[in-house]
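Not every chain of the complex is shown here; the ones you see sit where they belong.
Labels A and B are assigned to the chains in the order they are written; within every chain, residues are numbered from 1.
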Amino acid sequence: MMSRQEIMADLYRLIQERKTHSSDESYVASLYAKGLDKVLSKIGEEATELALAGKGGETDQVVYEMADLWFHCLVLLGFYNLEPERVFLELERRLGTSGLKEKAERGEKHR
Amino acid sequence: MMSRQEIMADLYRLIQERKTHSSDESYVASLYAKGLDKVLSKIGEEATELALAGKGGETDQVVYEMADLWFHCLVLLGFYNLEPERVFLELERRLGTSGLKEKAERGEKHR
């Protein structure tokens, strides 16, 4: 089995490679052809579908919709040529932040 | 540097462990205390913030907001005790799906 890191990196590479395909051949190419706003509104749509799956309590559906959402996140990263590594580094930084410190930091941002 | 696999798994373990903390100590515990709907509405909020960052073209902000969104996705997985591994397996399955096949599959779902 592939490591998690490879899956995300490979999916990102696939998405980057699809940029050069025609819209007829590739879903990713068709998204890029529709422009940034379409990529972004897909993220909103997929997040809502994930929330609905979460509300419904159907765990297989939660997994499926979360994969959909992460996939479209990779499409957005591809739009800006941002390696998924960047997001993992940000998460790693937060992993170093513990307990009350985490809360204080987030509290600042969200209130 | 930690491998990506460990980061997601470690963050998930951290989130699971925070479940038992008090809301005062931990942001994660405070989210769970507010209930599933709060976790789900955070996903909608963070997705919108990601879309806004994407629209604004501020790439650091895109990375930051995507980390926020993925973090809250892990919180949702934690709510249902679903390992992030499940989502990676779903993405790996899609990675095996290529070109027109990918498009046809997605087309089915989204139309």
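Keep this in mind: a contact is a pair of C-beta atoms (placed from the backbone, for glycine too) under 8 Å apart; a residue touches a chain by one contact, two chains touch by 3 or more.
A quick note: this is a predicted structure, and the numbers were derived from the prediction, not measured.
Shown here are 2 copies of a single protein sequence; counted across the entire complex in this file, the number of copies is 4.
The definition used in the following text is that only the chains that are shown with their structure count from here on.
Spacing of subunit A relative to subunit B, judged by their CA centroids, is 8 angstrom. Here subunit A touches subunit B in the complex through residues 1-5, 7-11, 14, 21, 25-28, 30, 36-37, 39-41, 43-44, 46-48, 50-51, 54-55, 57, 59, 62-64, 66-67, 69-71, 73, 76-77, 79-80, 82, 84-88, 90-92, 94-95, 99-100, 102-103, 106-107, going by the rule given at the top.
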